[in-house]
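As you look at this complex, bear in mind that one protein chain is not there, while each of the others sits in place.
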Amino acid sequence: MPPLVKKLASAIGLLLAVVVLNFLLIQLAPGDPVSVIVGEMGGASEDLIAQMRAEYGLDKPVWLQLLIYVGKICTGDFGFSYYFKQPVLNLILQRLPATILLVVSALVLAVVIGTLMGIFSAKKPKGILSHFVTIFSLVGYAAPVFWTGLMLLILFASIIPMFPVSGMMNVRGNDTWYGAVLDVLHHLVLPAVTLASIYIATYSRLSRASMLDVLGSDYIRTARAKGLNERRVVFGHALRNGLIPVVTMIGLQFGQLFAGAVLVETVFNWPGLGRLAFESILRRDYPTLLAILFFSAILVMVANILTDLAYGRIDPRIGGPRRKKAKPRAAGATQ
Amino acid sequence: MKPLLDVRDLKVHFPLASGQTVHAVDGVTFSVNEGDSFGIVGESGSGKSTTAQALMRLVDPVAGTMQLEKHDLSSLDGEPLRTIRHMMQMVFQDPYSSLNPRLRAGQAVREPLDLMGLGPVRGRENRVDEMFRQVGLHPDAKRLFPHQFSGGQRQRLCIARAMVTEPRLIVCDEPVSALDVAIQAQILNLLKRLQKDKRLTYVFISHDLAVVQHICTHVAVMYLGEFVEQAPTGQLFAAAKHPYTWSLMAAALSPDDRSRAGARFTVTGEPPSPINPPKACRFAGRCPFATDRCRTEKPALRDFGNGHRVACHYAGELTPPLPELAATA
Amino acid sequence: MDPVLEVKDLKVGVDTGKSVQSVLDGVSLRLFPGKTLGVVGESGCGKSMTALATMGLLPDRFAVTGGSITLAGEDLLAAKPSRLRQLRGNAMSMIFQEPMTALNPVLTVERQITEVIELHQKKSSAEAREIALEMLRAVQIPGPEDRLAAYPHELSGGMRQRVMIAIALACRPKVIIADEPTTALDVTVQAQIFRLLRDLQMQTDTAIMLITHDLGAVAEMADDVAVLYAGKCVESGTVEAILGAPAHPYTRGLMSCTPRLRLGAAANDPQAEGLGEIPGMVPPLGRFPKACRFAPRCALADDRCHTDTPPTYETAPGHSALCWKPTAEKAVA
Amino acid sequence: MTDTTATLPQSGPEPIGPKPAHPVTEFMRAFARNQSAIIGLVLLAIMLGTTFIGPFLYPVDPYSMVDLPFAPPGGEYAPLGTDYLGRDMLAGIIEGGRATLAVGAAAAVISVVIGILVGSFAGFFGGAVDAVLMKVTEFFQILPTLLLAMVLVTIFGASLVTITFAIGAVSWPQVARLARAEFMRIRKLDYVAAARTSGARNAYLIFRVILPAALPPLIVAAGLAVGAAILFEAGLSFLGLGDPNTMSWGLIIGQNRNYLLDAWWTVTLPGVAIFITVLAISLVGDGINDALNPKLRRR
Partner (left out) sequence: ETLVVGTTQVPRHFNGAIQSGIATFMASSQIFASPLRYDGNWNPQPYLAKSWDVSDDGLSVTLHLVEGATFHDGEPITSEDVKFSIMTIKANHPFQTMLAPVVDVETPDPLTAVIKLEKPHPALLLAMSPALMPIIPEHIYGEGDIQQNPANLAPVGSGPFKFVEYKQGEYYKLAKNEDFFLDGLPKMDEVIVQIIGDSANLVLATERGDIDMVPFMSGIRDVQRLEKADNVEVSDAGYDAVGALNWIAFNTKKAPFDNPAVRQAIGYAINKDFILQRLLGGVAKDSTGPITGTSPLATDDVEKYAFDLEKATSLLDEAGLTPDGNGIRLSATIDYIPGSPEIGRNVVEYMRTQLKQVGIELEVRTAPDFPTWAQRIANYDFDMTQDSVYNWGDPVIGVDRTYISSNIRKGVIWSNTQQYSNARVDELLAAAAIETDQTKRAELYKEFQQIVVADAPILYINEVPFYTAYKKGLTHLPDTIWGAVSPWDQVEWSE
């Protein structure tokens, strides 16, 4: 399958660029990790400092460090975390599932709610209810996400203690596996809703616009001329077409979603990559930070490839040869 | 006499993202004398517009030469190309998209003068007024925006814009196919009158044989990037020799004539894709007269005298399935 | 013979927010089984609106304000929406101008045909598939078995229009409304489609309303003709009557505007060079003249034409024109 | 025949029929009909008024202590309460609005300028230029913006200027894509070809012909980018990466976030200010978008 191969090749190229840029960017940063470690030790001799620099390879020229780093990444070695004192890959693999769970559930929520809202307001673009939907969908977008999180936290964890305050599961443990699943879901509600809230507006706006487009199209008129009822017209004919830009957006937005996760994870103490990223920035834990950037880039790319595949499933025109559009004819006296 | 426009073996190919190539125009040769109007007819996708755009250097040909008077259009580029653009102008198919909605009518017509620095700055406004009158618009309409005009009026504006630089050549790409018959008649009459008055030279593109017959002195029939037949107008319509030309003629409908209804000559299928055009005769797949030779050997463009050239192995040997032509044949 | 579809004095208005403007003002048409009615007129005359009103598919803010539409004796204007849905695609169906956009790009040909069969004929999907295949054969699509799984973008324009026709014919409707079905197609393909429609009509006895702006197409296809101008039916009658002896100056104008292809000996006939002209253009909505709507563009118009609404003048049985001077000189300057 | 005889009967400046409204007028009308957009406009006016006229109506130094820390709203000295240092919240919100809006606007300008440059060149020239520019864009899109901005702010220091540049530098890809799509669409229109045959150079085509036509959606995007940048700044401040020497809404939230449980107003009020502003911007932006959308205008 050449297109997929081409995609992968381009993805790998991009990934390499990401690695190099991040590496160089981080070289610009003031304060190397050894000074931090030494600082925390309450001081160390020059010798020890030099020894540690050598240990972490920081004494070598930048280009050599870069080469070594890229080489190691190719073998799956992401280095050893200065701060957390363990192989970076371990750290990341421990945190990755939580982030994926959070991001994917938020995405699903946002897409489902957003799209439904979009469809609704596209059906009646001038109704009072449509205005209400517009404003409501914007609520989550317009408020800073951490603020939304804090408000939800106070409301639903303190004033009405319906949901847990933090973490991903009850540390006291669960007796059964389904108990554990329910427990995780229980913990997931607030963070996922918070993260989803930002993107509901995006998806409702987008699906509204695309549904407006689709509902005005000729094939919808054809569907009506067949005698289909509105429900089948909307869900059987319009929806799939209307979803095409939504799917594109999912791929494009995945990186942003991940960024939003940094804030949400901080607010809800969700043990994911986002918080790890924040901590490693604060701690100058470069190997970890680099690996996180690397993995988030991979996540985004995987999401992009998945959306491409989904795109192909939704829109049969993708990949096929394109024919020229039919010639426009008399547009009529009005425009 | 040296022709005004001389096009030899023009080829325009478009690379596709998939790595394939669209052979939109694939070796077209013709010349147009001053004061003539050269018509190109053909079905959708045959490469008419691409030819027009290549002439205007809006797309770059991959091969061939285009000589406009002493200028070699195909080799010019950048500034030199820009400075001779006033010699050739174009009228587009869709009057709605060919006017910048942000420019007032007067500005739109004046723009070429300003951009190419033609004529004295002071005289330009007068020139614009004059153009308005010539195309049948009141000069007061200069301050209006395109959306305040009807389709026909817009097409008049486009014609005014094309003529304002006093071009030697005007390329009209289906200038009337977006218009209603009544408006179409107005525009055709206008074009014809202007040509007569100013000895304009047209390359006139249409998919409508009747329109081309009405306007043009010479006609070429285009199929899948190639000219299959070309001749002076009278000769072509009196004695067309290519089966494809016949099929176009047979398919043309006329309000006067119901006799042929149901019994007319039709070809089957639709034009194949210009991505991988047939190697031999491109029309062979749809031609009721095709033989094995047609499917293996590319027919040369043969001259039947008086500039009547036909690309068919059997040109002149077949009996046209059209009663009118059969009568003259 | 009774008409299968009868539109009487149809009035359609559009609510522009400030006022209700008339789009159609008293259009009457009769469509007979097995016959084709050509509806002609310039762009914006209300041809499509007539069709959509009949189908009950008028766009938002458009509404029927008067008249009646009867399909096989049933008053469509009085019918409930659910009843209309039962009839649409079943007793009456429609073919649109752009086969490119009128088919749903994400559904297979099979789905788009079987859908209407399953809906109206309560057939199982296997049966529906059989019928769909049969329909594709009927519209002469090569390799119909393979085409079932195709998506519209994999078909050429002519094929798509054939699929549209297959959909329209799937439930053997009494009436097909074809709104400029060939305008987007090449002439050679147009000829194929017309031939197909005629063949199918002969087999099924379906009545066709063919909307077009091309008098040539009318000559080719129609048995009866209605000429629309600015929301009114200005002339109607049999095709021979109207094309042979047009009564209304507008019809005559249209005839003279149309360039004719002259083949063979006629090709070099210099007399045929002239092309008639109708000055001006169709007035847009809300700017219709009060009396005769064509008067401002009519070379024959006098004061009466500008002040008084013209009567319906019957030149011959079944041939009527809406004009003060229907039989005036045939040559329009 | 001479030219004068060739002159046709002239159809007037006013064609038959109603004079179609000018697009701008039509746009204004459509916008005015949109209630939520009007609400947005009013809210935006209020917020702008508060930040720009507020200091004259309420001349309290936002940096000085006027009361005990965490005095609740409705107090004698501070109508909206005080923060952890006993500073006046209202004065802080008024003062902070300026920095917030300035960062928002400046970052939006940066991202829109970069975005338009990249997008217009990619869309106009197509081919290899497009491929390269789009790869760069894609590259910036696969990195989570907030993380990237955090890294930038960490490296270059937390000042309003770096924050503004960091936000601008990471948020242009969306604009670039939009600009590219618009340029690709408009580039194909005949009037662009007509301008070229009229002797227009590329620069003229890009900036005088296509850009004005592409501008409306880009302006909307720029407006929305202001809102996004405000949120972005707030996010950075919340993570402790804001500029501590300039009061901004994000900073007030970030600095007070630990006291949310005890002094809700210190976090809630600036949050509400951000919320209203961004909401207003979005509503107005959506309104403009809708008004530009012919599909909606017709109905």
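Here are some notes:
In this document, chain identifiers A, B, C and D correspond to the written order of the chains, with residue numbering beginning at 1 in each.
Basically, a residue touches a chain if its C-beta (ideal position, glycine included) is under 8 Å from a C-beta of that chain, and two chains touch if they have at least 3 such contacts.
Everything numeric in this text was worked out from a predicted model, so none of it was measured.
Interchain touches from the omitted chain, evaluated on the whole complex, reach A, D.
Of the options A:M168, A:L188 or A:M301, the residue whose C-beta touches the omitted chain is A:M168.
Among the residues A:Y83, A:F120 or A:F295, only A:Y83 touches the chain that is left out of the figure. Not every partner is drawn; the one left out touches subunit D at residues 63-65, 68-69, 84-86, 153-154, 157-158, 240-241, 243-245, 255, 257-262. Listed by residue number, the positions of subunit A touching the unshown chain are 30-31, 33, 35-36, 38-44, 49, 80, 83-86, 90-91, 94-95, 150, 153, 157-158, 161, 164-168, 171-172, 266-269, 271, 275-276, 279, 281-284.
Here is the rule we go by: only the chains that are shown with their structure count from here on.
Separating the centre of subunit B from that of subunit C, both taken as means of CA atoms, is a distance of 31 Å.
Counting partners per residue, subunit D has 9, 11, 15, 17, 20, 299 as the residues that reach two or more other chains. Listed for subunit A are residues 326-327, 329-331, 333, 335, each touching two or more other chains.
By the touch criterion given at the top, residues 217-219, 221-229, 236-237, 240-241, 314-317, 320, 322-323, 325-327, 329-334 of subunit A touch subunit C in their complex.
The touching residues of subunit B, counted against subunit D in their complex, run 53, 56, 58, 82-83, 85-86, 88-90, 92-94, 97-102, 111-112, 115-116, 130, 132-138, 140-141, 143-145, 147-150, 153, 158, 161, 165, 190, 193-194, 196-197.
The touching residues of subunit C, counted against subunit B in their complex, run 42-43, 156-159, 186-192, 195, 198, 213-221, 239-240, 243, 253-268, 273, 275-279, 281-282.
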